[in-house]
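Can you keep this structure in mind? I'll have questions shortly.
Now for chain A:
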Amino acid sequence: MTNTAGPGGGIKLTIEGASKNFGGVRAVVDVGAEIREGEIFAIIGPNGAGKTTMLNMISGFYHPDEGSINFEDHDISHMGPSEIAALGIARTFQNIALFRGLTVLDNLMLGRNVLMKTGVLSAFMYWGAARREEVEHREKCEDIIDFLKLTDLRKTPTGALAYGLQKRVELGRALAAEPQLLLLDEPMAGMNQEEKEDMVRYVLDVNQEWGTTIALIEHDMGVVMDISDHVMVMDMGEKISQGTPDEVRADPKVIEAYLGTTDNKEVA
Partner candidate 1 sequence: MFHRESGYFKTTYQADMALYPLPIGRYAIIAVGVVFFILCPFFLGEYYLSIINLVAIAVVGALGLNILVGYTNQISIGHAAFMSVGAYTAANLATKLDLPFWITLPAGGAMAALIGMLVGIPSLRIKGLYLAIATLAAQFIIEWIINHTPTISGGVAASIEMPRPVFFGIELANQAELYYFLIVIAAIAIVGALNLVRSRIGRSFIAIRDQEIAAEIIGINVFKTKLIAFGISSFYAGVCGVMYTYYLGVANYENFQLITSIDYLAMVIIGGLGSVLGSIFGAIFITMLPIAIRLIMESVGTIFVDDAALAQVIAQFRLIIFGGLIIVFLIVEPDGLAKLWQNIRNYFRFWPFSY
Partner candidate 2 sequence: MKHLRTGLLAAGLAMSATTMVATTATAKDLVIGMACDRTGPTQTVGVVLCPAYHDYVKLVNSKGGLMGNKVKVVEIDTQYKVPASVEAYQRFKKEGAVVVALWGTPMTQAITPNLNADKIPGTSPGFGTAAAANGVKYPYLFPMAASYWSQAGAAVTFAKAELGGNIKGKKIAYIFYDNPAGREPIPVLEKLAKIEDFELKKFAIPPPGVEMKVQVQDITRRYRADFVLSHLFGKGPAVHIKEFKRMGYPLKKLLSFVWGAGEADINGAGGWAKAQGYNALNFAGVGSNYAVLDEIKALYKKEGKTGPEEMASTVYYNRGILAAAVHLKAMELAVKAKGSGDITGTDVQKGFLAIKDFKLGGILPPLDFTDIDHEGGGWARVFRVEGDNFVPASDWIRGYRDVVIQMLKEDH
């Protein structure tokens, strides 16, 4: 498996000895990792291995009890989610977390919230700067709408969309923030083959055309092994393996903890 885009640049995100406990339960234990600029980085592992907790720590929803997380030059270990988002980290969620009462367009505009600065008073009057800003950002959102082929749906409330489309809008919302690092939590969960193929295509396009660094959690080994540059395997909160897809697939520890000793059809 060779990569066309490949990780070219330096290190985007560094995790050093991160640990997280929840009331005595050790969710993440002393995990270290590096995500390189421009790569697709996958985290895999059994349920409860601490994958989502890792993602939550990167996006600031949780803070590591020990260790640190650095994004570019910033120590983000103890920053709030909104500060981290402002630095250029966006994400999607395992269970779709769209704003169901709002249209596709408004969801994307919200994705750009971190880039906007209209205050209460100017919003109240909707005059001058406030209006200019709205229009400016609307243009950017339209680009993403085109890219994700959502043109017909921009004024549809997201609650009324089919599951696969909702996942796509969620991706769009994350992209709207023009992120440096995009975190995807099980982007293909609950999708059939056809929808998965679509989603993979968009993810690859984002990575290749815009050069966005991507970190994702995914259970579908087919997808993970095909598209990622690096894979980290977690179990019981610990990192048990890391490397290229081929290295990881051959690691006996991974087979024992996650992939199963049986001849797994999905991996084949």
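How were these picked? Simply put, all candidates are chains of the complex that A comes from, given by their letters.
By our rule, a contact is a pair of C-beta atoms (placed from the backbone, for glycine too) under 8 Å apart; a residue touches a chain by one contact, two chains touch by 3 or more; residues count from 1.
Note that the structure is predicted; figures quoted are calculated from it, not measured.
Touch between chain A and the candidates 1 or 2 in this complex is found for 1 only. If you check the complex, the residues on chain A that touch candidate 1 are 59-61, 80-82, 85-86, 90-91, 93, 97-102, 106, 109-111, 113-114, 116-118, 120, 123-126, 130-131, 133-135, 138-139, 142, 173-174, 177.
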